[in-house]
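Let me begin by handing over the structure; questions about it come next.
Removed: one protein chain of the complex. Kept in place: all other protein chains.
Letters are used for the chains, namely A and B, taken in the order the chains are written, and counting of residues starts over at 1 for each.
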Amino acid sequence: MSGAFAKLGALVLAAMLLAGMQRYTPGYAEITGPIPLRGEFGETLAGRGFTVRADKVLLARKLRFKAYGREVERDTGGVFALVIARLEAQPASITIGSATWRSAQGARFVASARFQGAPRLLGADRLEPGLPQRGVFIFEVPREAVDGATLLVAASRWPRLDTQVEIALPVKPDAPALVIDLSELAYE
Amino acid sequence: MSEAAISPGAIRMRRISLWMLPLALALGLFLQSHENAWEWWRSRELFARQVPAGTAASLGGAEWKLVGLRRVGERSDGRAVMLLDMEAVVRDPEAFAVLPCRLVLEASDGRRWSPQFLTPSEVNRLPERRGQTIPTCTQALASKPQAGAMLRISEGFVLPGGMNGQVRPVLSLPTGRPHYLRFEVPG
Partner (left out) sequence: MIVSWLANLRQAVSSKLTIGIGGLLALAITSGQSLLEALEQPVLPALAAGTPLDAGRWRIVLHEARLTTHSRPDGSPAPGGAQFLALDLDIANRSSETDNTFARIVAVEPPIEGLQPNPTFWLLRDKAMLSALQPGLPERVQVIWRLAPGAKAPERLRLVVNGETFKPRDNLFAAPGWFNRKPIAVATLPVVPAEPKP
């Protein structure tokens, strides 16, 4: 009788162990996911393939710019968040395909595609070593996604075993500018 | 069951099995990963061949020769516009036509610049280029030329100012790796 109990116990134990492993061991996507490189705002961070420094965060309700010879004004149901940054390729030419605004709640906002043709948009042109680009990432986020946000920069949207730079942004949701003209932004 | 006597033959079999286990594991690992290892070997630039100025070297089904690397202009912010001219004589058309071509400029500190599209005004100013379209390396490969064909290839680069004379062309082709060529610039 005790033998049967022991067998049952072993079975239950094995099942629990398997369930626990299935639930709590990191999955394939996590193991082969991005390699985070956390740094300070205003600090130059050197990832594999590029360096990045975030210098300034601005909020605006409306953005104005000139694209292909046309004046464009964009508004939003939330708020536009602008990050002025400096990017450089290191050691070889590279395209930075992904900038993401991660809110404190964990929502990920990919840089807005509503600004094609705007001046000095980062991520549009390939980066070259020795030729740093200073420009702007533009995000469109709800106001509650501003406080405690993090900027993520990587070569692709889902980096696999590659650098993802993560910079905590010192930004408060109060008092966004009514309108910002992108051609009048101070980049230096 | 456990009380049953184990014959010496069974014990020997057990021992052999135990010793075979690492062997089987190693074999399994090899069978699982040899394709990846081969892929890695064929995709890495591991062995550079230095090509002295004025000579040709063979890579990926063609003889490659550096014709010239010169600075043809400067952009308004001080960046240098460089033009690289190469010559390729096709020996093995099949190997030659495998894309993509990786033709870059490399500085002594290991930094690498990929080719860039130059505005026509930057290139067409040059007298010997007027009215000519010279293919880039990838275009040349994609054109699938016959054996014995001689191709002119040209690529444009934008570099920081003052890099003149410090960069060397590096050519790497899928069918040539893990070998690649580093050309010496004449002068």
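Note that in this section a contact is a pair of C-beta atoms (placed from the backbone, for glycine too) under 8 Å apart; a residue touches a chain by one contact, two chains touch by 3 or more.
Fair warning: this is a prediction, and the values are worked out from it, not measured in the lab.
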item: Among shown chains, those touching the left-out chain; value: A
item: Hidden-chain contact residue, picked from the options A:36, A:91 or A:142; value: A:142
item: Hidden-chain contact residue, picked from the options A:37, A:92, A:107 or A:168; value: A:107
item: Touch residues of chain A, complete complex, unshown partner; value: 26-30, 74-78, 105-110, 112-114, 140-142, 144-145
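As a working rule, only the chains that are shown with their structure count from here on.
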item: CA centroid of chain A to CA centroid of chain B, Å; value: 32
item: Of chain B, residues touching chain A in the complex; value: 79, 104, 107, 109-114, 116, 158-160, 163
item: Residues of chain A defined as touching chain B within the complex; value: 90-93, 126, 128-131
